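Only a single protein chain was left out; the remaining protein chains are all shown in position.
The letters A, B and C name the chains in turn, as written, and every chain counts its residues from 1.
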Amino acid sequence: MLEMLLSIPGLLLIVGALLVPVLPHAPRQAYMLALIGVSGYLTFGIETGVHTTASLGGLDLILVRAEAMTKPFALVFHIAAALNVFYALHDPNKTTSAAGLAYAGAAIAALFAGDFLTLFLYWELTAITSVFLVLAGTSARTMNAAMRYLLMQVGSGVVLLAGAGLLWRDGTGLTIQAVDALTPAGLCLLLAFGIKAAFPLVNGWLQDAYPEASVTGTVMLSAFTTKLAIYMLALCFAGFTPLIYIGAVMAVLPVFFAAVENDLRRVLAYSLNNQLGFMVIGIGVGTQLALNGTVAHAFASTIYQGLLFMALGAVLHRTGTAKASQLGALAKSMPLTAIFCTVGALSIISFPLFSGFVTKSLTLGAVAKEGYFFVWLAMVFVTVGAVQHIFVKAVYLPFFGPAPKRVKAKEAPLGMLLAMGAAAALCLGIGVYPEPLYALLPYDARYEVWKAGYVLGELQLLFFAGLGFVFLSLRGVYPTAMDTTVLNTDYLFRRTLPRATMAIAGPVLRVWFVVLAALKRSVLQMLKISEQASRESGLVSGIASIGSAAGIFLAMFALMLILRQVM
Amino acid sequence: MAKSKNPKSKLTPALGLRLLAAVAGLLVLAEILVHRHAYFALEAMPLFFAGFGFLAFLAIILGSRLVAKLATRPVDYYDTPEGDA
Amino acid sequence: MMQHLPVLQVLLPLLAAPFAALLRGRDLAWGVAFITTGAAFLISIALFLEQRALGTTLVYEMGNWAAPIGIVYVIDAASALVLPVISGIGFVATLAARQLVAAEIDARDHALFYAAWLLTIAGMLGQVTTGDAFNIFVFLEISSLSAYALVAMGSGRDRRALPAAFNYLILGTVGATFYVIGLGLLYMLTGTLNLVDLAERLPQVEETRAAFTAMAFIALGLFLKMALFPLHFWLVPAYAHAPSAVTALMASTATKVSVYVLIRLIFGVFGVEFPGLADAVGLLVLTLGIAGAFVGTLAAIVETDLKKLFAQSSIAQLGYMAIGIGAMSATGLAAAFLHLFNHALMKGALFLAIGMIAAQAGRATMGTIQGAGKQIPITMTAILFGGLALIGVPLTAGFISKLYLIRALLEQDFWLLAGLTFLSSALALAYVWKIIEAAWLQPRPKGAPKLHETASQYIPAWIMVIATLGFGIYATPLVQAAFAAAHVFIPSVAGAN
Partner (left out) sequence: MNPFIEQLLGQWNYYLVIVLMMIGFYGVIARGNMVKKIVGLNIFQTSVFMLYISMGKVAQGTAPILTGDPTTVYSNPLPHVLILTAIVVGVSTTAVGYALIIRIHESFGTIEDDDIIAQLDDEEDVS
């Protein structure tokens, strides 16, 4: 049993998580860190190829298989899990830490799954464990948001199962490999991964559920589900060109929504959405460079996106609100958080010397090399968008901008600072010296980032975008944040769908009730008749029926004789 | 690139603006000295990135205005019991 | 002494009856009845074991007269299976009768009651053991006449017992007389009345119309005695208004004996290949059987008086036995024997339990048992198990017989019939649920008298319940015995059971 526990990556965390609620606070943190450490060491040692298989009712399952791109994902998942533990040091809530650990374990195990059935198991496990993180939220809307989140996640699992079933039926076997997207099975899988990768029209749950989770919950959520989906898309649909345009739409649209959204954690959720867009574009292009770009970007994004969520989580933790309209001048009371948040922002807008620069450029370069001009232009446009909704809106204004009213705040607790510090260091480290990350990438394709012309172009782009902001605010035209609900694609599931079903169901229900009433009347009628028949004088069990009984007797006799003649 | 508006700090608004202008000038000058390998014709245009950065920012704010008008609802929109799914 | 068992089986109760009639003292007559039925039960078990051990047919010649001339008592696999049922139920019913009779019949008539009681049991045992056709008629009349008297004894408490008994008498006699007419025709054709002899001589004359008419007369007479669907009108009032002990005894045995006699004659004497039997009679029996199943169950759903309710359900269950016979196959016959056996157990349990309630409360209706689940839980649970067995819930004997019945039908490709059988037994759920709901889910009405239960009251019912569950869980010996009985009439094709 122990041998199996250690051989399957992630299982150690899942099973270990069961013990978490039992331990008191301090030893629990140490225990979790130890588990993550051991699991990291074990997973890092796994070479590519199939390791353990099992058979279940005639189906041969590949429990552990490492692909070229599994290692970076596994590594970043472990880093994220560790950062989450530090970040939640102050949080006494046992269920979130246990659920978070199990969630990380499930995601890691899913990375190593070799066939769709095992993947389905862990896929659902991530859904179920992550729901607890959303449920830990404190706002009134948490319960409904959690249920909608669960519906979408489990829905994606079911579609995945359908796809696996179709694959099995076609006889192509269940092992995870490149899938032709235009077959029914392929479409199912694309939709399943698409839901969790926040494709357009099905991304509503990301912006709906993440901001409703608890302070630590959102940080944990932001790391695993979406990146796991990107990993699966990269494995199965690399080079599927329509993905490029899906990615482009995923990248561009959230920029406008993020600009209007007031809750900064929801702004970050939109930003997460457009980062995923970048990765999907990379998968769509499908060249080795593009895939390298996607993996590197996923790696870096998990960290700097996590850092931003941590910083704003700290702000929410200290000030009780994450609304842009209520935040300002926090740098004085939360200096360190401000600095770390700025590092995160610089990374996300791919400012030179920061992690975003060295990773996003790979994808950008791949797209440019393949000659997709409009997609390239969109990606540059989105970078400017990031400047606006992250650098200006989520960092500059709340920390350095004017405070609408006196916001009382203290510096973030030590655990949070440690986590943010480590993440910031990583962002800076990767930005300055990306070689170790490049070594981890699946292919050898490289993109020379440190060319003077390219750096200059990047600096000009970012600086003049900043000037745009200065220009608008000097003219007093820059829009101030208003506290409104920004409609997103989850509107489809929360309003359009219910209204449509009621429109159809209404008349059907009315007809049904009419039929039911008629049915009941006829049954009562029949009962009354048979009630009458079963009285003493009635035929069924009455005494009077002797004359007729004898008559029937004779009739039966005649019948038998006739039957003899007829048959 | 923090443009600090903190009164206590030495940077007064006027000084700040002059600093920004100086950096902008530097970047424009660098454009001439440095050759940039461009994949697309438009990209090869001098100061393309600077102009695009500025205009893109304005376009985003304009776009956000449109979204604000069309796709925003009062804060408690989803809390009203119209059968919140 | 061992070889005299077949005749002792019948003689004992027959002689004990007049003896019981003379004993006027308290419970003396009951004592005689108890001992006699106990002895009869032991004898029947001994016979069963002996027959199973030997594997052949035990023949006992009365007065050492050889077969065609003398009357012989025949114990073969079939009668060996049915005898313990009749005597077993008789014994347990007698055990319960002490309480029931004391409550429902005044002391003066006790002796006579037990005399008639023993006579009806003797008559039934006689019908099963005898190997002579006319002798069957004599025992048939013995048991029927005493049954009419027993039913009429219910008039002490419910005057409707009298017209019910009268109608039962009229129809019973008509049925028996039809049987005699059929016998007469057979005797004219073959010159013999011994069942085995008849079976040998019949093939030469089976093409004649007289033979078929004889078969029609006999079959019809027995249909009526067995209360097959359109001819069942006498059964419900008779069982409903008879004393509770009588209902318990009759419901589990009387009609079953007629089913056995029908099988013995139709399959034993006429044989499956008899011209016109399979298609004319077989078809008729099947249709009447399934019709009876539905009519009985639907009527039971509507019924409020518990005795009437389960009498109606008896008609339905008899329908299933008829279907087993109508299937005209070894499995069908085995299913009929199984259901004959299991139904006796189920109905015994039900009517003994209901008898206890009726004895206390006068009439056992849905009203009397409303909310009784808490007052008399043990008795009500016995009724519950009986009901579940009626539906054919797995782990009860009912399930086993339904299973083989449906299997028999499927073998003959009667798909529709199998479906209908399943549906009608599912329908039975309605009236069982009706009782459960009334007993457990509804509160006890305010003024309702308090029901109480003592061990001596519910033990007989629980003996039957335990038997029902026992044979439901470990049914293999019973199934083998049933198939052995079936193969007496339809020899098993090699391999197929």
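Everything that follows uses one rule, which is that a contact is a pair of C-beta atoms (placed from the backbone, for glycine too) under 8 Å apart; a residue touches a chain by one contact, two chains touch by 3 or more.
For clarity, every value in this text was computed on a predicted model and none was experimentally measured.
Within the entire complex, contacts from the absent chain reach the displayed chains A, C. Of A:Leu418, A:Leu472, A:Ala550 or A:Leu563, it is A:Ala550 that touches the chain left out of the display. For the chain left out of this panel, the touching residue among C:Thr177, C:Gln375 or C:Ser492 is C:Thr177. Taking the complete complex into account, C:Pro163 is the one of C:Gly38, C:Pro163, C:Gly271 or C:Pro377 that touches the chain left out. Screening C:Leu58, C:Ala149, C:Met226 or C:Ala330 against the full complex identifies C:Ala149 as the residue touching the chain left out.
Residues of chain A in contact with the chain left out of this view: 535-537, 542-544, 546-547, 550-551, 554. The missing chain lies against chain C, touching residues 134, 137-138, 141, 145, 148-149, 152, 155, 159-160, 162-163, 165-166, 169-170, 173-174, 176-177, 180-181, 184, 187-188, 193.
Here is the rule we go by: only the chains that are shown with their structure count from here on.
Once CA atoms are averaged chain by chain and compared with the all-protein CA average, the nearest chain turns out to be A. Chain A and chain B have centres, each the mean of its CA atoms, that are 29 Å apart. Chain C has its Cα centroid 69 Å from the Cα centroid of chain A.
Inter-chain spacing, taken between the CA centroids of chain B and chain C, is 97 Å. Of all residues in chain C, none touches two or more other chains. The residues of chain B lying in touch with chain A in their complex are 1-6, 17, 20, 23-24, 27, 30-31, 34-37, 39-40, 42-43, 47-61, 63-68, 71-79, 82-85. Within the complex formed with chain A, the chain C residues making contact are 160, 163-164, 167, 170-171, 174-175, 178, 209, 212-213, 216-217, 219-220, 223-224, 230-231, 233-234, 236-237, 240, 276, 279-281, 283-284, 295, 298-299, 302-303, 308, 311-312.
Listing the residues of chain A that touch chain C in their complex gives 527, 530-531, 533-534, 536, 539-543, 545-546, 548-550, 552-553, 556-557, 559-561, 563-564, 567.
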